[in-house]
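In this view, the complex is presented without one of its protein chains, the others remaining in place.
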Amino acid sequence: MSVRVAIAGASGYTGFELVRLLCAHPSVVITGITSRQQKGHRLDDHYPALKGHCDLVFTDPDPEMLASSADVVFTALPHEAAMNIVPVLLQLGVKVIDLSADYRLRSAEVYGQWYSAHKTPELLGEAVYGLPELHRDRIRAARLVANPGCYPTSVILATAPLLEKGLIDPSSIIADSKSGVSGAGRGASLGVHFCEVNESFKAYKVAEHRHTPEIEQELSAIAGSNVVINFTPHLVPMSRGILSTVYASLGKGVVGEDVDTAFKAFYAGESFVRLSGPGALPTSLQVRGSNYCDLGWKVDQRTGRVIVVSVIDNLTRGASGQAVCNMNIMCGFAENTGLAFAPWQP
Amino acid sequence: MSVRVAIAGASGYTGFELVRLLCAHPSVVITGITSRQQKGHRLDDHYPALKGHCDLVFTDPDPEMLASSADVVFTALPHEAAMNIVPVLLQLGVKVIDLSADYRLRSAEVYGQWYSAHKTPELLGEAVYGLPELHRDRIRAARLVANPGCYPTSVILATAPLLEKGLIDPSSIIADSKSGVSGAGRGASLGVHFCEVNESFKAYKVAEHRHTPEIEQELSAIAGSNVVINFTPHLVPMSRGILSTVYASLGKGVVGEDVDTAFKAFYAGESFVRLSGPGALPTSLQVRGSNYCDLGWKVDQRTGRVIVVSVIDNLTRGASGQAVCNMNIMCGFAENTGLAFAPWQP
Amino acid sequence: MSVRVAIAGASGYTGFELVRLLCAHPSVVITGITSRQQKGHRLDDHYPALKGHCDLVFTDPDPEMLASSADVVFTALPHEAAMNIVPVLLQLGVKVIDLSADYRLRSAEVYGQWYSAHKTPELLGEAVYGLPELHRDRIRAARLVANPGCYPTSVILATAPLLEKGLIDPSSIIADSKSGVSGAGRGASLGVHFCEVNESFKAYKVAEHRHTPEIEQELSAIAGSNVVINFTPHLVPMSRGILSTVYASLGKGVVGEDVDTAFKAFYAGESFVRLSGPGALPTSLQVRGSNYCDLGWKVDQRTGRVIVVSVIDNLTRGASGQAVCNMNIMCGFAENTGLAFAPWQP
Partner (left out) sequence: MSVRVAIAGASGYTGFELVRLLCAHPSVVITGITSRQQKGHRLDDHYPALKGHCDLVFTDPDPEMLASSADVVFTALPHEAAMNIVPVLLQLGVKVIDLSADYRLRSAEVYGQWYSAHKTPELLGEAVYGLPELHRDRIRAARLVANPGCYPTSVILATAPLLEKGLIDPSSIIADSKSGVSGAGRGASLGVHFCEVNESFKAYKVAEHRHTPEIEQELSAIAGSNVVINFTPHLVPMSRGILSTVYASLGKGVVGEDVDTAFKAFYAGESFVRLSGPGALPTSLQVRGSNYCDLGWKVDQRTGRVIVVSVIDNLTRGASGQAVCNMNIMCGFAENTGLAFAPWQP
């Protein structure tokens, strides 16, 4: 029997990626897609690529209607918009996987500092941060999963094993991240104009990007102490992909083998983390279009630091693929159902 | 029960694409991959993207060994190399899908003019040109399928309906084609250096590209007369995709509706041709990573010409996807088995 | 003594290119720049690249003010907006080089068919089409020069020598053109979103692009008869550059040498046309950032056609560089003043 799913906010890149993945999922039927802007239009007019795969028409995001025909709803709405609809959906008895930032932070106060006043702080304790490698058991039982941000997915997976084993100084972490342009969404603006991005490279929102508290929350939980980091996002002239270069100072006496062991132990048995290192570093291309996070690392004896390189596809592992993975866990399917394909090359 | 397949010449881009598709095919098991250069190395060291999907090791291209463990062999070798191994494979009783140019031309003389002296002209009559929309029935019964070239696939599918209905002047056909860089293969050369391709656009092999006789052979068969065309390939700074713009003069009295009808009739019921037109033109992006050929067209009353725009992914529909489709037909599988996924966006 | 110039509509890519070129011009001083949207802002805030080169502030496009401080005004406004200001500027005694389409067509009727009703048809007879290789003498004496479109520049220069010598059938001309994205301007829209352009190739406005009548007008004048062509623009995932592939049927008895001779004769002594052919074809990269048009060609004996490949930089030769060249001619400077630099590689 199939699970019935609906997607609220399906006209952007993460919406497309959800449809693409869910169309090919053997145990899912998509029953509804919403978009205020595209309301009344067919999805495959909006995305001719989907012709022959989905004949749905966009509707207004009416939670009653969504809940009446779906068991699971993916909310791919802007932050602050998601929290208007998520509580209603939960009350109507559907499970929700929210791709916005609205339920990622456990603290309403922190949310308020980086975003705005939270409207449903009472749900923050219940929401589960949907990074399967960290919270698989709680995801299994969740009504509401907060799907992680793209940058945080790459940075947390790069750092968690080292913090868990206490191999690094938590105050020394610097995450220098680089993302393809689809991370900025499908809206038109000068910042994503081809001629402004092509043959250019830039940093943005340095020391003020909203993914910072999300990373710090998860790393703090692992470290058992308050972790404050530098996180610097950059824009790469490519459509898909994130590479994060994470720097941290090794604790006294820690050697390369300790690092190797920590990564191998932490990710033993995982379907969607592949270890390139030690001795090799992954490229963003080698995970394109897939749900993998590939990790490599290097210990620099000269400076006493470890450098971890983490790559994901921002739309798949960084958003829609991870959301489908969370759905699989919530619905009791094998975790890699509908996601067990190879990356695209070239 | 699974079909056992092997790939001779698996280290390049079409080889990778074959492995990617065949790994996900529900009725296939890959039993061997060959590469002189990569002999002894694991495929997933060569292509880290495939880690977890294929643990095969490259061997030398020994036909005896390939035939002993495979029912179907894909030969993805350079032209002139393929004809050294294909006859041996056939004699050993395996079916062959050849991705080179060696068995595409029915005339050894024409092959000699554009390539070199053919070594096994006796097989040219038997080989079936593997364009399913034209030769489905013969493919079904074939021992040897000559998988079409990437450019010819796009140009023939754009032109066939018009020639079949006699709507255009066969002497007026001009095919202006544009291809991504992966069509040039994975070998290193100045011509594919990032800095020579990026921010550049060029024509090459004007009026002398070897795909010309292949296009003319198939169009002549449809027209029932000798068709000579202009074919101009160009290189686009992108990795994947072909767009062909085909021009032809309409016959007397032919109107737009005749063109529309011809396309709809010719491609009725086809899984892998989608009609964008009349009234809309496809982009190469909308078929990326898929086996589709999308077609749009426009009749220009001012000049009496029809302009057809045809898009494919050069590695999928233009090579490995079409090869898998041919295998499906030869093996009695549904034609879209393992190929029924949506294109990649963006 | 320096010529004082002003630029109306200086915030887009052609505006930037004008400023870049005029800043480095030894006999020019820029006295004003206008932009409704950027009014009150410094140009070098808008374009940090220009810091240290131009400290001007955008003003409203007031013709009185422009005329009071400039001898020559470049109007880089949208078509239909230009014809509101150009007549006033002329009346105030300044010379005008208009980069819009408003004064390129000699016939108000044709303008009406492709654009809208012309507001100052009385000026169409006086305006000179600013292609120096064709109209140098008239440009020298002009008050108003209509700077050619980017596509027309590439197509006309590719075809003129053949038509002038009567070597081709005027009814057989097909121009298949490919342009970088900067040709679409700097305005934000989905069509120029990096992720919609990157890894994509498309045709657009097939058989209905507004540059068609402009090309036909100039080719008709050379041929001495009414020339109707097919012109098909395409979008290339690159920032700058146009390559046009022009096809035409050779007249009876015309041989390759006739074609070679025609090109050499037509462009003898020209500073900004370089002949790559016969035997070699230019790439768009080899003229990037320069005012050159490079031309190559090939005669196809099999089909009796000649194929000409023409490359320009759409912002330099296709807009601002040509405008500066026209200014040089109008002001009595050497034609290549401020334009005698080599193209950018890579």
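Quick notes on this structure:
Labels for the chains are A, B and C, by order of writing; each one numbers its residues from 1.
The rule is simple: a residue touches a chain if its C-beta (ideal position, glycine included) is under 8 Å from a C-beta of that chain, and two chains touch if they have at least 3 such contacts.
Quick caveat: nothing in here was measured; it's all calculated off a predicted structure.
Contact with the undisplayed chain is limited, among B:83, B:96 or B:197, to B:197. Note on the undisplayed chain: of the listed residues B:13, B:111, B:267 or B:292, the one touching it is B:13.
For chain C, the residues touching the absent chain in the complete assembly are 13, 16-17, 19-20, 23-24, 47-53, 182, 198-199, 239-240, 274, 276, 280, 282-283, 285-290, 294, 340-346. Listed here are the chain A residues that touch the chain not shown: 174, 176, 178, 180, 195-196, 198-204, 206-207, 228-230, 232, 234, 236-241, 243, 245, 247, 281-285, 288, 298-300, 302-303, 305, 307, 309, 311, 346. Although one chain is hidden here, its contacts on chain B can still be listed: residues 13, 181-182, 186, 188-190, 192-195, 197-199, 237-239.
Note that in this section only the chains that are shown with their structure count from here on.
When chain B is laid over chain C using CA atoms, the rotation angle comes to 180 degrees (nearest 5).
Here the chain at the heart of the structure, going by C-alpha means, is B. Using CA-based centroids throughout, the chain positioned farthest away from chain C is A.
Here the spacing of chain A and chain B, counted between their Cα centres, is 36 Å.
Remark: chain A and chain C have CA centroids separated by 46 Å (rounded to whole angstrom).
With touch defined as above, residues shared between interfaces to two or more other chains in chain B number as follows: 198-199, 239-240, 282-283, 285, 288, 346.
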